[in-house]
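For reference, the structure is listed below as structure tokens.
One protein chain omitted, others in place.
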Amino acid sequence: MSTLSRLRREVAALHAELVRYQLVVWTAGNVSARVPGEDLMIIKPSGVSYDELTPESMILCDLDGAVVEGDHSPSSDTAAHAYVYRAMPEVGGVVHTHSTYATAWAARHEAIPCVLTAMADEFGAEIPVGPFALIGDDSIGRGIVQTLSGHRSPAVLMAGHGVFTIGKDARAAVKAAVMCEDVARSVHISRQLGEPRPIAQQDVDRLYDRYQNVYGQR
Amino acid sequence: MSTLSRLRREVAALHAELVRYQLVVWTAGNVSARVPGEDLMIIKPSGVSYDELTPESMILCDLDGAVVEGDHSPSSDTAAHAYVYRAMPEVGGVVHTHSTYATAWAARHEAIPCVLTAMADEFGAEIPVGPFALIGDDSIGRGIVQTLSGHRSPAVLMAGHGVFTIGKDARAAVKAAVMCEDVARSVHISRQLGEPRPIAQQDVDRLYDRYQNVYGQR
Amino acid sequence: MSTLSRLRREVAALHAELVRYQLVVWTAGNVSARVPGEDLMIIKPSGVSYDELTPESMILCDLDGAVVEGDHSPSSDTAAHAYVYRAMPEVGGVVHTHSTYATAWAARHEAIPCVLTAMADEFGAEIPVGPFALIGDDSIGRGIVQTLSGHRSPAVLMAGHGVFTIGKDARAAVKAAVMCEDVARSVHISRQLGEPRPIAQQDVDRLYDRYQNVYGQR
Partner (left out) sequence: MSTLSRLRREVAALHAELVRYQLVVWTAGNVSARVPGEDLMIIKPSGVSYDELTPESMILCDLDGAVVEGDHSPSSDTAAHAYVYRAMPEVGGVVHTHSTYATAWAARHEAIPCVLTAMADEFGAEIPVGPFALIGDDSIGRGIVQTLSGHRSPAVLMAGHGVFTIGKDARAAVKAAVMCEDVARSVHISRQLGEPRPIAQQDVDRLYDRYQNVYGQR
């Protein structure tokens, strides 16, 4: 199978993880993947329901967001995805959701403090807030890149909007979106009845370092 | 397939979306569709569980709510649906639910403020509160129409009761019901730990205008 | 099919509704049905998981809770169910759950106020609190009967414990359990951000009267 066919299949299938973890309703979230070595990306079509997504219906775009191959319009968030790929060459996947708890923090323009070991593992720091930005130009993409450049966190809470996550590939970005909602929810619920205790910075550092270098199958 | 057969099938199938997004329990919500060009509508039978709904069990009523074709009584909310179709000729679908978070706002007689871009997209404003009204005459239908006439929002929180949504067709009204619960939940959760920041009116206007005219497949 | 076979099948199947609406975890809830015209009831076996329930595994007991037919011990709540059937001849079904939101009210020994039209329809009043009672004798059964006798509500919040519901048959009692958790959740969430507005007693009365006499298929 060609790289493109494999990526189409992978991006289509990863949308089912957004549904499984209830990060999206109706047609509101999207996943994309960079085509390695090309100035191209694969992304969800706009306004199509998750049940109807197939590898063939995924859209191939260039990194300015123009359609190269596909029968539908690409996701209305295509410009933001494309901006990230242009600005951050190490990024191979981007995910966008309005997942409930993360969006609740975003609506207050408030970062999620790093108070859980699982959060230190995956995010290595607080999950930061990006600027309030309107759709229609490069504002959202620029806000994502400015917030995440030089930050350990692969997730940003875009103020008044929702979550964008990045990863070395689309699967890693989806994992970050799932973990972001999970810690957004746990920390929110913890704070409803008091203050979660902070984790010392040196412990956050050790957890992050170990998880990034040791965890999982080699 | 005739228009009537297609509508029966569509209305039956759309009830499964209410179940999927957990907007209803037992037999408590309902979807209807106007029969285009006729003074008729298709609506759920009363007190029948969602698993047992079939295209054939849907009820055909006139716009006074009288049964034209069907073996069961129509939904006990039929009078409200019918009133909306009589008063708002642009409406092709109506949905009613007691979805949890929207109903929680409705129980306080409190509108949901427009603090998320997704809410500006779909609702273009706060989601307003309609009057407390008893079932049995035109009070509910009149309350819906008075609240939504001239309002951008396709959803109204009926005080102490639940949600009614409208759309150009039944699918659009179901989408509004799904999005209404989604933003009711996100804004509620955000407010549990502080105040979500408002979106400037001009930004709400730009988001609403773009979404209504650009989003999705043409 | 004999009445007994039909009841075994019905009681087994109704447990799936407790699972579907997430009213139970592991093996913690139970449904029973009176055998009409006999001093007998059908009830869930104790400590058996919901996936493994079959019509044949249901237990037939007399109304003192002694096993008449069945290979397992009956539910550890059998004495409470039996007490209700002995004391309330109009009751044909009983359900017990620890559903989350209802149990949260029960842990505070606090009744759920009637602030939603759906609650007025089904419960006709607040959902009352019964006494704190230990398992092992008739205390729980007596608490249920004393609280629900002469009360419109088919549900009681047993203090520090969970919910018992009654109905003309097992299906009606399951419906009451589903609706009880639904309104417990909606009213709880509403009160998190303020006070839901009460419904006037005369409106509660009119809603209750109409729903009990008109709703559903005749």
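All chains are identified by letter, namely A, B and C, in their written order; residue positions are counted from 1 within each chain.
Quick note on the criterion: a contact is a pair of C-beta atoms (placed from the backbone, for glycine too) under 8 Å apart; a residue touches a chain by one contact, two chains touch by 3 or more.
No experiment lies behind these values; they were computed from the predicted model shown.
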Inquiry  = As a test of the contact rule: which chains in view would the missing one touch?
reply    = A, C
Key: Sole contact to the chain not displayed, among C:9, C:72, C:151 or C:210   = C:72
Inquiry  = In the whole complex, not just what's shown, which of C:86, C:109 or C:142 touches the removed chain?
reply    = C:109
Task = Have a look at C:48, C:91, C:148 or C:166 and name the one touching the chain we're not showing.
result = C:48
Inquiry  = List every residue of subunit C that touches the chain not included in the displayed model.
reply    = 25-28, 45-48, 72-73, 76, 98, 100-101, 103-105, 107-110, 132, 134-136, 159-162, 188, 191-192
Key: In subunit A, positions touching the absent partner   = 21, 115-118, 175, 178-179, 182, 185-187, 189-190, 192-197, 199, 203, 206-207, 210, 214-218
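By our rule, only the chains that are shown with their structure count from here on.
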Remark   = subunit A turns onto subunit B (C-alpha superposition, degrees, nearest 5) by 90
Query = At the place where copies subunit B and subunit C touch, is the share of residue numbers found on both sides over half (same) or under half (different)?
reply = different
Key: Centre-to-centre distance between subunit C and subunit B (centres being mean Cα positions), rounded to whole Å   = 31
Ask   = Where does subunit A touch two or more other chains at once, residue-wise?
value = none
